[in-house]
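We show some of the complex, not the whole, and keep each chain where it was.
As written, the chain order gives the labels A, B and C, with residue 1 at the start of each chain.
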Amino acid sequence: MYAYHCDKEDLLKRLKKIEGQIRGIQKMIEEDRYCVDILAQLAAVKAATNKVGLSLIDSHTKGCVSNAIKEGDGSKHIEELMEVIRVFTK
Amino acid sequence: MYAYHCDKEDLLKRLKKIEGQIRGIQKMIEEDRYCVDILAQLAAVKAATNKVGLSLIDSHTKGCVSNAIKEGDGSKHIEELMEVIRVFTK
Amino acid sequence: MYAYHCDKEDLLKRLKKIEGQIRGIQKMIEEDRYCVDILAQLAAVKAATNKVGLSLIDSHTKGCVSNAIKEGDGSKHIEELMEVIRVFTK
């Protein structure tokens, strides 16, 4: 059982919204809309994806990582967390 | 008519793939999969969205912006391009 | 002669400031200051460096790239510009 369970509904809602945005961008391309407007939507998707990632990192740290640290078994979890942060700050 | 027409099919294919990834992430959350695995998928979506954005910036520069510059009317288009790049480098 | 000449003084001033910030961070580390405060300074340096980069991309596009496009020789310059943007959006 993982700590992100608590905001499962919220995460799913935000991902549903991102899915809708992606579909909207496809429609914009099919309708030959102006590139700059499409780029603005893509930037919004990138930012929203980043935000969902940060929420997950947050609940993962408060849940799994904190528990592991309390049980004296934090180092593997911290390494894993750092790897994820490294990928997200690129 | 905009310059990204040429790779419309390619852009749509990549966006379809991102849409599938987003749906996959929703399924992972519903199945209570490990946060770190979900985060890896989110980072992949972020990177793929960025790449689609760069492709659009590329064809927009080669098309609309280049044409405007040739016609002596580049400054507005360059301003717009810079604004888009600014948003994407954030 | 390159197009960024015009704001040479401004660029140098901003780089001098970043240099000062980097030295300030070294001092903070020597004085064992709190990591979170040091990280805030590092984030400021990262953002300031990004901004200087965007200014250079801007004047490069308005100068070298625009000139090359007008002379019918834009493609190599646009490729180069895209490569730089790619590195900065990572």
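Keep this in mind: a residue touches a chain if its C-beta (ideal position, glycine included) is under 8 Å from a C-beta of that chain, and two chains touch if they have at least 3 such contacts.
Predicted model only: the values in this text are computed from it and were never measured.
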Full complex, copies of the single sequence (shown: 3): 4
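The criterion applied here is as follows: only the chains that are shown with their structure count from here on.
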Chain C against chain B, contact positions shared by both copies (same if over half, else different): same
Whole-Å separation of chain centres (CA-atom averages), chain A against chain C: 28
Approximate Å spacing (C-alpha centroids) for the pair chain A, chain B: 17
Where chain B and chain C are represented by their mean Cα positions, the distance between them in whole Å: 23
Junction residues of chain A - those touching two or more other chains: 90
Touch list for chain C against partner chain B, complex: 50, 53-54, 57-58, 61-62, 66, 69-70, 74-75, 78, 81-82, 85-86, 88-89
Residue ranges of chain A touching chain B (in the complex, touch as defined): 1-5, 8, 11-12, 15-16, 18-19, 22-23, 25-26, 29-30, 32, 34-36, 38-40, 42-43, 45-47, 49-50, 52-53, 56-57, 59-60, 63-64, 80-81, 84, 87-88, 90
